[in-house]
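For this depiction, one protein chain was excluded, whereas all remaining protein chains were kept in their positions.
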Amino acid sequence: MVYMKKKAAGADDIVGKVVRGEISLHKIEDYTDPRSAAMARRKAIETMTGSELESIGSSSLDYSQISNKNAENVIGYMQMPLGVAGPIKINGSNASGEYYVPMATTEGALIASVSRGMKAVTMCGGANARVIKDGMTRAPVFELGSVNDAADFVDWIGRNREGMRKAAESTTSHGKLKEIVPFLMGNNVWIRFSFHTGDAMGMNMVTIASEAACEYIERNFKKARMLSVSGNMCSDKKESAVNNLLGRGKTVVADALIREEVLNNVLKATAASLHNLSVKKNLLGSAMAGSSKFNGHAANMVAAIFAATGQDIAQVVESSSCFTLTEIRGKDLYISVTMPSVEIGTIGGGSSLPTQREALSIMKVSGGGNPPGSNSLKFAEIIASAVLAGELNLLAAQSARELGKAHKALGRNAKA
Amino acid sequence: MVYMKKKAAGADDIVGKVVRGEISLHKIEDYTDPRSAAMARRKAIETMTGSELESIGSSSLDYSQISNKNAENVIGYMQMPLGVAGPIKINGSNASGEYYVPMATTEGALIASVSRGMKAVTMCGGANARVIKDGMTRAPVFELGSVNDAADFVDWIGRNREGMRKAAESTTSHGKLKEIVPFLMGNNVWIRFSFHTGDAMGMNMVTIASEAACEYIERNFKKARMLSVSGNMCSDKKESAVNNLLGRGKTVVADALIREEVLNNVLKATAASLHNLSVKKNLLGSAMAGSSKFNGHAANMVAAIFAATGQDIAQVVESSSCFTLTEIRGKDLYISVTMPSVEIGTIGGGSSLPTQREALSIMKVSGGGNPPGSNSLKFAEIIASAVLAGELNLLAAQSARELGKAHKALGRNAKA
Amino acid sequence: MVYMKKKAAGADDIVGKVVRGEISLHKIEDYTDPRSAAMARRKAIETMTGSELESIGSSSLDYSQISNKNAENVIGYMQMPLGVAGPIKINGSNASGEYYVPMATTEGALIASVSRGMKAVTMCGGANARVIKDGMTRAPVFELGSVNDAADFVDWIGRNREGMRKAAESTTSHGKLKEIVPFLMGNNVWIRFSFHTGDAMGMNMVTIASEAACEYIERNFKKARMLSVSGNMCSDKKESAVNNLLGRGKTVVADALIREEVLNNVLKATAASLHNLSVKKNLLGSAMAGSSKFNGHAANMVAAIFAATGQDIAQVVESSSCFTLTEIRGKDLYISVTMPSVEIGTIGGGSSLPTQREALSIMKVSGGGNPPGSNSLKFAEIIASAVLAGELNLLAAQSARELGKAHKALGRNAKA
Partner (left out) sequence: MVYMKKKAAGADDIVGKVVRGEISLHKIEDYTDPRSAAMARRKAIETMTGSELESIGSSSLDYSQISNKNAENVIGYMQMPLGVAGPIKINGSNASGEYYVPMATTEGALIASVSRGMKAVTMCGGANARVIKDGMTRAPVFELGSVNDAADFVDWIGRNREGMRKAAESTTSHGKLKEIVPFLMGNNVWIRFSFHTGDAMGMNMVTIASEAACEYIERNFKKARMLSVSGNMCSDKKESAVNNLLGRGKTVVADALIREEVLNNVLKATAASLHNLSVKKNLLGSAMAGSSKFNGHAANMVAAIFAATGQDIAQVVESSSCFTLTEIRGKDLYISVTMPSVEIGTIGGGSSLPTQREALSIMKVSGGGNPPGSNSLKFAEIIASAVLAGELNLLAAQSARELGKAHKALGRNAKA
């Protein structure tokens, strides 16, 4: 590809101009190709802040594909260790077989501990997993003059679903508007649109489609004024009860029955000890804390897999919502995880960057699935299974009082 | 450094043995140096999963420092675009001056939009910022026989703070036990220990110190049995009311007064429009949704800065807790952010990895501060200021209905 | 009416036998008429506890109608002062005109302060009010063997709505099953049934109908085992996000525009001062506290009206859920209340007791409405309007710092 340099300038020249404020930091791409621009920007930052950023600039990856797509003001690449956990056997509705799961993390002991949980799950026949709901949401907020106008608006919404649907779907070839749920507070109304977005996480698709629906609304219900296409009832990058109850992205469940001998030999635990801890920690502890997250450390697995695969890591917040439940069955332990809002994509966003795409390919879920949407469903079931394994292992580790020891052994130098 | 190979094996040989299951995935470091081990593991995974992981293996960074410290089963590096936002002027109690803020993200438009907010803040004299509380927590859960025993235990805790403190602090040269708060539910008691951990995020330090305190407790109050060093009242990697109320890590606030001309010219907005949206979206929308997060997208800034600087990205969950408030002052807009639980470190964990350390150095907060602890305080104020800027800009963008447009323009090919 | 005494015994004789344990406390009605039984029980309690209960026994009301319907082990009547607030002008969809509102309370200053708010609202043309949703819920919880069975069950529910509806409605002549919403967590499924119950609050009607639906389910989906007809997702007598989002009983809104002169002259306030307080107290204060109730004291009005009219006062808990919002409009104040779960009836329960029925009649909503259901809709709008008035006045009183003074003046002897 040839870059059209609108303005000519030498590399050193550019750095100097940036430092002197003659070229804005975000305008460097106007003068040179993406890689050179990133390098010039890096040097300018080094000069202006007195820092040395050699490693950040060391990547041999292509810069052209991130230019103005995944990030701005780029100076290089952040590099995070990438390991694999597993394999874990999964008997999902979509994911089926043994999977290695890529995890990018800087937290010692995490991958090892998830792997132990995966070993236990796999020895017991694997994890069952199933996506039970699928829909990406956007919830614009509208302002009206009074509660009566707002109530009329809610009535109107009920009668004009088809108009909104058509307007929304006109903006996208893949997205399908599945649910339209209004919520009223005083003279304000939120409409929570939920879309099927195929293999894409779909946040942008949904935003654009919702804006089109809002334009239709404002044209046809004159008293409603849209304040913002996002009114926090979505809820994006914030855990919420509405996400827990109605779902966002994939709502996915997984379970496994861990046999007594595996509990004893692999996890050094008993069903009774793990169940008691799960109740007291995951249920009572979170209830006492006033948290909506009734689990041990689902966020650890979600964050590491999201980072590895180019998901939006700000969405770890609600994607890590998880109810971890256990039951004693004879001398075995039944364990399940319920994750109401796992927001993921195998196309679009960061998923098409080089290392991220490769990480997805380890699980055979890179790019669009066949049929469309199937890759993201598979991926959701793999995530839930990995979370199940990680939750199981944490209960065992904490029950055996290994937490500090594990960190002492594995992370000593790096932490303390 | 020379690696002591416990067992001799050639590179190809190792890959074959791993694929055939003769060498475990996590045992490869026993046969070769960390880099070679990672490469062998990568090749084995390629073979076993039919994937090509060239980019993941392309890093020229040193593998020896992550071996058994930051990750296990390493196969290479995940690489994420790293840009800079800013500069932003900060008038903090600790951070003072103009700062460029490194952000690692795959979400197009984020850095550009934060930069616009920073420009507006800086034009108005900068952000005021202040850490108002500092303490990393761990909350073990204890089981007793009855409510009377539990109540006696709570009384005992009140009388034996010094013993717990000594036991806890004996395990660490830096950590100081600052608060001991018991919570009782039925026959269960949580003790929420809060430590000053200097420039380290301190989770591991605190875990080890809490375990020591628990050993002291179990020796001296025989009826109490510790079930787990973490009983979810910490609360780690889960947002919670207890974190919002009592803090975790750094509790930090920032504010700015945005003048009318900057609102009009830079943000294309008015104080009235932004304030109205902030109330309806950040306050009412989150109240309606049943969320504890009363902000627009604090998680975006927190996630990108955490990823750039080697923080624990699973802690984005509660570190992104934020109350974004606005007030109309004449024709100006007063805006503040209150972040109760920003969990960060400038030493330890991922912060010492090459690109992450460099990212911290852009803000002059890499490594231990002088005096100790000052770098992490500075860093917290920079994060709060960056969040302030990002929140301000989102209000302006959404108020001007730019959200979909911005994504259309910047992320078109990558998303849709 | 003639009471069939199964066993003959004189009045004094009965007291003696009860005190000596020869007749159980709850069996006295087997020996005499309801009034004599209550008096005998009262004397026995006086004897056994050394108390004097003359006032409790002083009521001249009929005891026969409460016997085994509204209470057991009756010893007399509790008597609570009953006053009226108002009048308040209401322009509701159902309630229209000026209303006096009966309030039973022991808290001095409450009725007076609500009356002042009503005066202000009425002077400004009255309150607009509207019921926007109507449905009483019950949510049985089912246990299954696995997440797959639970997911299959949810699918089955979607396909068998008609069967559940028929089974449920077979138990009642009035109730109509309107919504069936399943929720899944692990191997557990809740089904939230919502019924139209006419003028009755309907909790019992709904319980019986839900049990019938559950019997149908267990007969036809063998793997599901109902653990309890109430699984706390109802949610009865507990505030909850699900009630806030999906409603329970009547979801009702009310608003009013309070003109500047009324603010100044009646409420001694300005729009700006009340709005600022409303934001800082009702929105920020509740957000900081971790409460789902974003109002000042809605519970005061709800409790007093519920007590006066024979509603289930335990349901004050969620019936007092309320979002109180204000906006400055020029120099006027716009105020609204949104109450998602007001659980009321004008027939059944305590509403047919003598004083309670009379209290309802003050508002012309006693007994069944014409058409059926209309009395309870009217009543809901009156409650919301009264809450609106009480909320308005509290803002004014607190803004003027009258709270302590009011209590000092009005409640001095009784309190402090």
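As written, the chain order gives the labels A, B and C, with residue 1 at the start of each chain.
By our rule, contacts are C-beta pairs under 8 Å (C-beta built on N, C-alpha and C of every residue); 3 or more make two chains touch, one makes a residue touch a chain.
Computed from a predicted structure; not experimentally measured.
Chemist: Given that one chain is not shown, which residue among C:100, C:156 or C:221 touches it?
Modeler: C:100
Chemist: Going by the contact rule already stated, which one of C:240, C:336, C:376 or C:393 would touch the omitted chain in the full complex?
Modeler: If we include the chain that is not displayed, C:240 is the one touching it.
Chemist: Among C:121, C:200 or C:217, choose the residue that contacts the chain missing from this document, as touch is defined above.
Modeler: C:200
Chemist: Which parts of chain A face the unshown chain closely enough to count as touching?
Modeler: 241, 244-245, 279, 283-284, 286-288, 290, 292, 294, 323, 325
Chemist: Provide the residue numbers of chain B that touch the chain removed from this figure.
Modeler: 128-130, 132, 146-148, 150-151, 154, 183-188, 241-242, 244-246, 253-255, 290, 323, 325, 327, 334, 336-338
In the analysis below, only the chains that are shown with their structure count from here on.
Chemist: Let me spell it out: compute each chain's centre from its C-alpha atoms, then which one is farthest from chain B's centre?
Modeler: In terms of C-alpha centroids, the chain at the greatest distance from chain B is C.
Chemist: In whole angstrom, what separates the CA-based centres of chain A and chain B?
Modeler: Using C-alpha averages as centres, the distance is 16 Å.
Chemist: Based only on mean CA positions, could you tell me how far chain B sits from chain C in angstrom?
Modeler: 44
Chemist: So which stretches of chain C touch two or more other chains?
Modeler: Only 241, 244-245, 290, 323, 325 qualify.
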